[in-house]
Structure formats: structure tokens, C-alpha cells
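Let me give you the structure first, and then I'll get to my questions.
One chain of protein is taken out of this complex; the other chains stay put.
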Amino acid sequence: MAHHEVERFSAGARLFHWTVTITAIVLAITGLFLWVPAFGSLAEDSYSRIIHRVAAVILVAAPLLFFISRPGRALHFVKYIFTWGKDDIEWLKAAPDYYFGGDEKKMPPQGEMNTGQKLWSLVAFLSVIGFVVSGAIMWFAKASIPAELFLWVTIIHDLCFIVSASMTLVHLYLGAIHPRMTESLKSMLKGKVSVEYAKHHHGKWYAEISKGKETDNKQAPSTH
Amino acid sequence: MTNHWIDLRNSDCILIIGSNAAENHPISFKWVTAAMTRANNPAKLISVDPRFTRTSSKADIYAPIRSGTDIAFIGGMIRYILNDMQSLSRTERAEKYNLTYLTQYTNAALIIHSEFEGWKDPTHPGLFVGFTENTNPAPGNLGGYSKSKWGYADAGSPDTDAALLGNNWTNWSDLNPKCVLRLLWENYEDFTPEMVEKVTGCPQSTFEQVCEAYAATGAPGKAGTIMYAMGTTQHTYGTQNIRGYAILQLLLGNIGVAGGGINALRGTSNVQGSTDMCLLSHILPGYLSVVNHKLQTLEQYVDTVGRKGKAPVVPKGLAGDKSASWWWLSESAQNYKKYLVSLLKAWWMDNATEENDFCFNYLPKINAGQDADYTHIGTFEAVAKGIVKGMMVWGQNPAVGGPDAEGERKALEKLDWLMVTDLFETETAAFWYRDGADPGSIGTEVFLLPAACSYEKQGSISNSGRWAQWRYKALDPIGEAKSDLAIVDALVLKLKEKYAGETGPKADPINQLYWDYHTEGEYADEADPNKVALEIHGYYTKDVGDKKKGDLVTNFVSLATDGSTCSGNWLYSGMFTTDGRNKAKDRDPVDASLNQIGLYSGWSWCWPINRRIIYNRASVDLDGSPWDDIHPVIAYQEGSHNPATNTCKWLGDIADGGWSPIAVSKNDGKPAYLPFIMQNEGVAHIWGPGRAEGPLPVAYEPWESPLETNLVTGVPAQLDESPKGMPGFNDPCCYVGDLGGMNQRGRPNWEDPTNGFNCVGTTYRVSEHWQAGQMTRNHPWLIELQPQPIAEMGEELADDVGVKNGDIVKVVTARGSIEAVAVVTKRFRRMTIGDKQVDHVGVPWHWGYKGLSKGISPNGSSGNVLTPHVGDANTTIPEYKTFLCRVEKA
Amino acid sequence: MELSRRDFLKFSGVATAGGLAAAKMLEAQPVSAESLDLELSKPIGEVPTICCYCGVGCGAIAAADADKVINIEGDPDHPINQGSLCSKGQALAQMRTVNGKDNPNRLTKPLYRAPYSTEWEVIEDWDTALDMIADRIKKTRDETWLDKIDVGGTSYTVNRTDGIAEFGGGELDNEECYLLAKMARALGLVYLEHCARI
Partner (left out) sequence: MAKAILFDSTKCTACRGCQVACKQWNNLEAEETVNTGTYENPPDLSSRTWLKMRFIEPPDGDGKVWLFSRRACMHCTEAGCVKVCPTGAVYHHEEGFVAYNKDICSGCGYCVDACPFDVPRMVGSTLTGKKKMEKCVFCADRVANEEKPACVKTCPTGALIYGERTEMVDLAEQRVSKLAADGVDAQLYGKDELDGLHVLYVLAHSPKDYKLPVNPEVSPSVTLWQDILKVMGYAAVGAVAGGLLLNYMVARARMVKEKEGK
């Protein structure tokens, strides 16, 4: 297989992915300190708050940098994750059978992102916006907004966390643990997947890239 | 205080007038509250004040009065009670009022000189008989009295009115026209509720509530107490204000009993003790009269102030037939002489001998008469005139606390030298670089010495209830600071060095001064307060009987006229046991008094001889049984009468004299002692001829009054004709000062308020600061609470001058002006006085130009920049509490 | 491994419950660091003193190091105040110690201001300071001394000086007041006053 590989993620995309990943983990952990009283002592002396804020700045900065450096790609991604079609519905219907039983019969061929990945990207995208907006209010506007409103803003932050944390588990599982997703993690580490894997999991995309010779430009963004 | 703090809880009605106890004596309210919340017959609280204060907020009745109208108010209360007494049937009268007390224990029934004429006499309106106006320009008293017609008809053995004694009268005309009670009625007859409202601004209905509530304490067994402070005393007639309270309390039988008394709330932790030690121009330690030039020998002194001045007088017809007049007691006792000789021995010890009159001539002698005033006001005038050239100031701050403060600051510039000892740099020490002063033209040398604070040293202090309590040292003084004791000790030793070798009247009193206070150990190099305390208590200076030289005396009863004892202050003789236990250090927390009325006699020690409630012989009836069974101060133990000594066992407090009760002595054919043992007559003074301006208080106007005519006496102000003041409109004997022309008198101008002084200004304190502020204005926690000087005023006035709450305003008087933050409040209301609408403006006087918290204007916003250099007729205490001012937006 | 819908539901139920059980563990409150056997954060004090402000004479107890006050509060045994104090009494500690350090405004050395000078100078030792003061007192006293006065043609011995005044004492201890009175009268002072009059 090593001889037949296609590039799936560029170095920049991977850097972006892992930056965000690490940041998100840091944010999640430092945020968790405020969820889990048993971890409360770890939040001592506000260190976790400071780290959380530094990470938050990176989380905001990373997509912005990505957008500035590769605006076309970024726009494409946004457009992509908001574009849903019939295939996506089909995919969602077929997915349980596939992921439990490996039954591929009903799976429609997928583009550079399959529906699941698209869904994850969408959740991630929206929850980051939710995190950033609510977080910014909590950070900068605490003194100027009514106490009651502040508490509701924290709830938005928390809701974002519940949703994104749950989805992160799924993402992590499918990307790294699910028995059938053998090359997913590798692709994000090394950037390449085997032709076989590409055909199998992203038929439409493979067809596109092998037909049009468009290589890097149309790589899938940083998600699985 | 005649009584003490805890005793407030025994009261049935507490009248707080001229005091804001909740703010300035906050812990007193522990006991006020205890009285008000006790389960049975809770006490009522009355607050009389121009301003609704934190005290008023807790009162059952709040009575607003115009500042300086206490006599009109109290006179109205006296009238109410007298009128009530007269209109009741004899039986009801005896139930509602303690007639035995009134007639047997006071001079109510005594007959006054037949030529006495009251202030209503048309030939001298507003004045008693015998007045002469002082025509000299200020400074000086407005006038003075010949008191020859104020005394008893028979000075040595006054007559009494039998009808009054026997409760056998219905109308005033049934009493002798010169009987004290009838004269009292005539003095206050016009002080009707209508008149009270017109003069004081207190609504009639409120006033009548006050009268009713307070008069109820007249019943035997009931007690009402008066708590007063500087709101009473700081007037040109401050002493007469207090006289008014005394009369009221005596009419109601409230002196000497638990829960009663007239209680002066001392503003300083040891102002009681410093007064007992007589750091005052007119007295020597133990309230012994200062010597004047007419008293050239000890014998002349003793004869004049003791033998003649304190000779026992026995009224005729009373149940008691013996007056102790303790100051003299008898030719064999000569207490006055004992006390003075023991003082002289303590001061000049072995150098004071019978042959040299016990160094009597070492005592400085003032000029007799009224040609010099040695009090605070007079002293500063002497400083301003260059008579006084050097000044030592120990923990006082007259540049903030003195009247016409800017004038007094300016006077300090005349000094050659000034020594100030304090904890912090005070305005007084810093006068030479205050705003407006030019150090380059001020030649005064100034020494500023660092003193130890209260817990950096040890010694005793006496609280308002006369409890001398020892306080201990918690740590060494800061830096190189020393206790005042160490400083005065070192200074006197230095002076002795300087005078060493000299002789003569100048050097002898110093060289021969007994000064030996160092002890082993901690006090090897400075005075040991324990040793000083022993000298104050007193000891034998030679072997007498079984007593050896150096043995401690038992108490002042042991003191002798022959120089065999010394005692620095007879009142404090008794603070030690003969084996040397300092009772000021006693800390027995158990209250062993009768019925636990809260005397706590085992906690510290109080003068005289640990008597916690003075005049307590008035708390029992003729048989020695307490009027009040629930709160007995003392009680005669049945059968304990000792015929040989005519004494008995008294239970409870230390009885005021150990003699048996009047009826018990009488039954035994022995002299029956009258209860008020310090008075020559043995009875208390409703009639008080000793005061400068009259035997009974008359409602005079303050020196600066918003009125044109005294509404009570009818005497017009005549401002232009009488720039010094008008006798009969003003207090006829008040002291009008003059600090180099700065003491201008402000006048109202009702036609053009912007050009006159139509507001009544007053000064006071806030709870969070203390006196002239030198200590509390350096305490961040307290400055946080009260950061800036304020000027409190009513909404009506604020509206008129366009001032809003929190604005900076300027308060202006004829002396000067200060800036302060306006506190606009409903707690000051506009009053209708006669035909005038009168507003008050109140300023705390704590601030100055030094310390962490300074005033707003460069003069430190000291309230006393506004006050006049005018003083009380008897004491020359300055009139801080009433003056005219106007408010401007700054 | 086959999975029925029922099994699935069962399993998810168990899983959710597992999540909640973990939550319960994690939500447990940390053990109180401030339980009932807590030590006092500072000593309350044992040195009895009497408040230096008004005339009520409240008792206070002080705890101090060699050079700073640690705590001053009401003396609970004192029958008058029974442990209570007002704002001023409660601030007594700041007479000496503010925020753990000496109150910076307290005077610590004798100061002298020379005639026409614009500043204070420190006098290094007490002996010098008192020597200077004693010189001033003696000079003024000697210059203004009155052995006798003449009133209406008669001479009276008065042995006094009108040239020196002494103020103060209401804040001092009885023993201090007594010695001040003794010194003042021995010096022949007649202008002797304190705050009782004002």
C-alpha cells in the first residue's frame, strides 16, 4: 500500500489540526476543573484560568491565521460543511449498520469529507463560535453585564462544552480507535492515505483528484 | 457621673440631653439598651437634640430643640412638675412624688433672704437682684452680682416652711413667699408648653410627652437619669444648664438612687482623673481651692476656704439635725486642712514642716477677683498679649480644639517657645507652617516630643463613673518614644540640675521638691507609675502610734493636719490596701451588690473609698430602707446601730458616711446626719446661690442668637448698643473674650440673608473620630469610615442656598469659614422660633491640617475656626455649641 | 456478537448511569480544610488595657510582639463593656501598627524647630532635648518670676510665673497627671489647663 499513496492533508492543514487539537484539549481540561469539584484544587491560584485564556487566544488565532493565509481553502471548507444533500441523508441512514456491522451496501460514495465528518466539522465550527462569543463576554464583559445575564452566558459556554465534548469522543474514536478506520489517524499525522483507503472511504473525492489532477488545492480540510 | 455606666440599666426613664451618647459613648448604649429591653417595666428613652442623631434613632421620644435653649426646655419640665404637684390632692401628691426626699433631703423648704428679687422684677428684667454691668471693653465678664441677697434668710440656721414639710398646702400662696419651692415656681411660671415651643422649637405635644414620661420617675422607687455631655456645658450658661438638670432630678428624688443621677459623660478616657488631679487653674489635686494672693498663710487659707467656707449649716425643722459638711466636718477634724497639708507633704516632704507652714508659700497664688482669667480662654488671651511666653502641651491640640481656633493658632506665633508631647504631629505643633503662616516671621522655638500610647505604658485612668482602672503595657513604646511619666520625670530632674546651687523663692520650690520615683528593674531610669500611685494614695511620713514611717495610710480618714501623713490627692487615698494591694488592678468580675444592681465593687476601685453611687444616703428613707426595693443601693441592717459611735452597718454600696439612718439616730437621741454630706447644709441644692448669674437658671440667649428679643425675659438684644452682649438677653455674667480683635460677633440679617448670619451653627463629634482628631485622623480604619469633614443641614436650607447632598459647601461665621461636604438631611428640620424660621448647620470639629485625613479648606476645615472666644459665666468653658453662621456653595 | 434493540437500550442505560456514577464521585465536595478543630489565625491577647478614647473606660485585651500589635479586642471579663468596643476602640491596634508595620505617622524621635526655620530637625537624644527645654523653662520662669504683687498699696507674696502655661492631661494616666500638676505648681505656674474646660 505504501507505494500507492495519495496526499490527503497538507502540512499546513495538519499543523492547524493539531494546534487546534492541543488547544482544545488544554481548554477542555482547564475548563473541566470548573466542572468537576474533585479537580477543583487543580484550579488553585487561577493558573488554570490563565492557561485557559492563553489557549482561548490560540483557539481564536489559529483559524484566523488559517483564513488569512489560505482564504480560498477556508471559504471552501465553510461552504462545504454547510452544504448538505441527499447523499448525506442516505449516509446517515446507512451509517449505524456500517459502523457496527461493516455493511457497506447502503453507503453512498463520499466526497472529501463523508457526512459524519461533515457533521463533526459543523459541530466543531459552531461550538467554537459559541465558545468564543460566550467566552469573550465572560472574559471582558463580566463587570458590565447583569449578574443574571452572565450566568446565562456561562450556560451557553457549558452547552457548547457538552455538545463538543461528546462529539469529540466520537471523533477521537472513529479517527483513532474504530477497527475499520485504519488509516485515518495516520493521514492526519503523515498527510497521506493509501489509494485503496481513499477509494474505499472517499470514492467521489478520489475520483475527483485522480481525474482533475487537482492536488493540493482541493484537499480536505483538517477533519477526518 | 454621680452614678456609673452599668447603673443606667436600673433606670426607668433615660433623658439624653446635650449628649449624643450612642455616637460619642457608644458602649453606654449597652446599658441604655439593657434598660429599654428588660422584661419588667422597660425604660423609656428620651433624646433631646437639635439634630436627629443615632441616639435619637433609638429613642421612644425625640424632642428637637434649638441649640442653646436647654434652660427653656428644662424650665418647662420643672414648671410641668411643680404645676402637677400643686394641682394634685395631698394624697396623690405623696404617691406621685417623693415628698420626703424633696422636703427632707433638698433645700426646697428652706427660706431665702427676704430682699431677694427674681428676674421678673420689673426694675431689673431678666436679672436677679444685685447686678452690676461691667463697662470695660472685652475681654471680661459681661457683669457681676453681689450675692448678698441670694442666701438663706438665716444663714447659719435656715428656717423651713412647715406647710411644705407637712404636705399641708394647696396653693402656692400657702407657702412662704421666700420658700425655695415657691421661688422656683415663680422663676418658671412663664415656661408654659406654648412658651417652650416658641423658644425651643419643640412641638408642644412632644414636649408634653417628655414631661409626662419623665415626671413619672418622681414616684418613690422610680428612677430617671440624665445623660449629658458637652452639648450641655459648652454654652455661656452651661453651668446653669446643668443646674437645671440638678433641680429637675432633685424635684423627682432621682439623685443618689440606682438608675438615677446626673451623669456627665466624660469625653476623654481620663478627663475624670485629670480633673481629679486638677490640671486646672482654679483647683489643686483633690478639688482643693487654688491659693489666691489674699491667702498669705496656711492658716488664712484654711480659715477662709475651710473653716468659714465649709462651716456646717443646719436647717431648722428637718428630720435630720446634723450636717456633716465633710470638707470641714468639725473643728477637730478639719478635713480641708488635712488634705492640703498632706498634699504639701507629698510635694515637699521633709522640707515641709509645721514651722515653715508646710511650704504653703511655695504654692503659686493667683490674683483674687475677676481681673485675670487663668482658664483656657484667658490663657490664650494672655498668650496673644505676650504675657505667656512659653507653653507646654501634653497630649492636647488647642489649634483644633480651642475656640476661635485660627485666632488661637495666631496667638501661638507670639510664644518664645512651645513644647508639645504627642503621639502624632498635631496642628498645634505644626502651627508655624500652617496655611497662611509665614515661618520666616515666626520666632517660636518648637519642641515636639514623641509620647508612648496608652498600651505602651502602664498606669491608672479614671472613667466617667470614677472607676480608676489600671492598664498594662503590651509592648515597648515605638521608636524612641517615652511615656509622659518618663518625660515629666526626666524634665523635673533636669530642672533640679539647672536650679542646683540657687536659693530663694524661685529655686527653693524646685530644689526642695520631693521627687524620687525610680525603682529597681524596669523603672531604674524612669519614674515607676506604681510608686507615683503610692504617693497619691499616701503614707506616714513619721512614726505615729503603731504606724511606722512609710506605712500606707488606710484612706483619707487617716490623713493628719500635723504633717505626719502625705497624700498627693486625698480623693485617691484608699486606692491601696495598707498592705500595698493596688485596687485599681482588682478584677473580680462578680457583682456582689444588693440585688445585683451592677456595682461590681470588686472590679477596679473608685473614689471616694470605692463608693460607686455618690449621695447614696439619699436612696433610703429616714429609716434607712431603700426607696426602691428592686434596686437598693444601700440598706440599713436592722439592729446594727452602734450607740457609741452613732454608726451602723450599711448593706450594699459604701454608704455616704457611716452614720446610722436619720430616724435610728434620732430615736437613740443621737445627732441625725443629713444625707448630702458634702454640702454645708447637708441637703441638696435646688436653690444654688453659688453660681455667678443666679441661684436658679434663667433662659438666656446664646452670645450669637438669631433673635432680636429674648422671648422669655423680654430683654431686647440691642446688638449695636451692646457689642459685648446684653445682660438679660444674654447670660449677664458670661465671659466675652477678645483674641486680638478676631473675635467678631456675627449678627442675623433677616432682610438680606446673604449678608447676615441667620443659621444657628453648632459643632459636635462623630462616632468614628475623637476630639481634636490627632489620633483618629491617623487611623486608616477610622478615616475610611469618616473620611472628610461634613456640614449637616436640613433640606429646606439646602434648597434655599442651592446645595445638593455631597456638594462642597462653605460655612461662614464672623470668625472665619471652613469648607466641608454637605450632608443634606431630614434629620435637621427648619424650626419656627418666635416669628423667625431658623435653620441649623452642624459641623464636626475633628479635622485639621495634619494627619492622614485633612480638612477640605487649607485651614483644616476645623469646626472651631467658626466658634467664638466666649465662655461660660462660671467656668469659662467656650460656647462651642451655638453660634451664627451662613452657608454658601463653595 | 449480536445486539438486539433491547440489549442496546439496556446497555446505553448502563452507560449513562455509569457516567452519572462517575459524576457523583467527581462532584463530591472536597474535604473541608476549615473544620471545627481550626486554630485561631492569631492570638486574641492577654494584656488588659483600657481604651484611650471616651470616658466609658472599656476594657480591651492586647496581643503584641516585641514591636507590633497583633490583636486588640474587647475584654470579655470587663463588667462595663463585656467584650464589646465601638469603632474607635476596635481600631486601637492602629495606634501602633498599621497593616503589620509601625503606624508611619507616629513620632519616634524628639523634633525641634528653630526660630524662623521652615523645617523640623531631629534631636538625636532625649537628654539634649530635655536639656534645651529645661533651659527655656528656666529662662522664661526666671525672667517672668513674681515674688510679690502690689494690690492697693499692699504687697502680697505670690511666688508665681505668668510667663509659662501648661496644657493637657485628659489623655494621660492619673500618675502622669499628678506629676504634671506637681511640676507645674512647683514651677509656680498659674496658667494650668486641660481639655476638661473645653
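For reference, chains read A, B and C in written order, and residue numbers begin at 1 within each chain.
Assume contacts are C-beta pairs under 8 Å (C-beta built on N, C-alpha and C of every residue); 3 or more make two chains touch, one makes a residue touch a chain.
This one's a predicted model, so the numbers in the text were calculated from it and none came from an experiment.
For the chain that is not shown, the touched chains among those present are A, B, C, taking the whole complex. Touch with the chain omitted from the figure is made, among C:L85, C:L146 or C:V190, by C:L85.
Annotation: of A:R14, A:R53 or A:H76, A:R53 touches the absent chain (contact as defined above).
The set of chain A residues touching the chain not shown comprises 33-35, 37-41, 43-46, 48-50, 53, 99-102, 142, 147-148, 150-152, 154-155, 158-159, 161-162, 165-166, 169-170, 173, 177-180. Take chain B: the residues that touch the chain left off the picture are 22-23, 26-27, 29-30, 32-34, 37, 52, 54-58, 62, 766-768, 780-788, 790, 794, 804-807, 821-829.
Summarising the interface, chain C meets the missing chain with residues 1, 3, 8, 11-12, 14-20, 22-23, 27, 29-30, 32-42, 44, 71-74, 76, 81, 83-87, 89-91, 93, 99-100.
Definition applied: only the chains that are shown with their structure count from here on.
Rounded to whole angstrom, the centroid-to-centroid distance between chain A and chain C, based on C-alpha atoms, equals 65 Å.
Centre-to-centre spacing of chain B and chain C amounts to 27 Å, using the average Cα coordinate of each chain. Taken in their complex, chain C has these residues touching chain B: 45, 47-59, 62-69, 72, 77-82, 84-92, 94-96, 98-99, 102-103, 105-118, 120, 123, 126, 129-138, 140-145, 147, 149, 151, 156-198.
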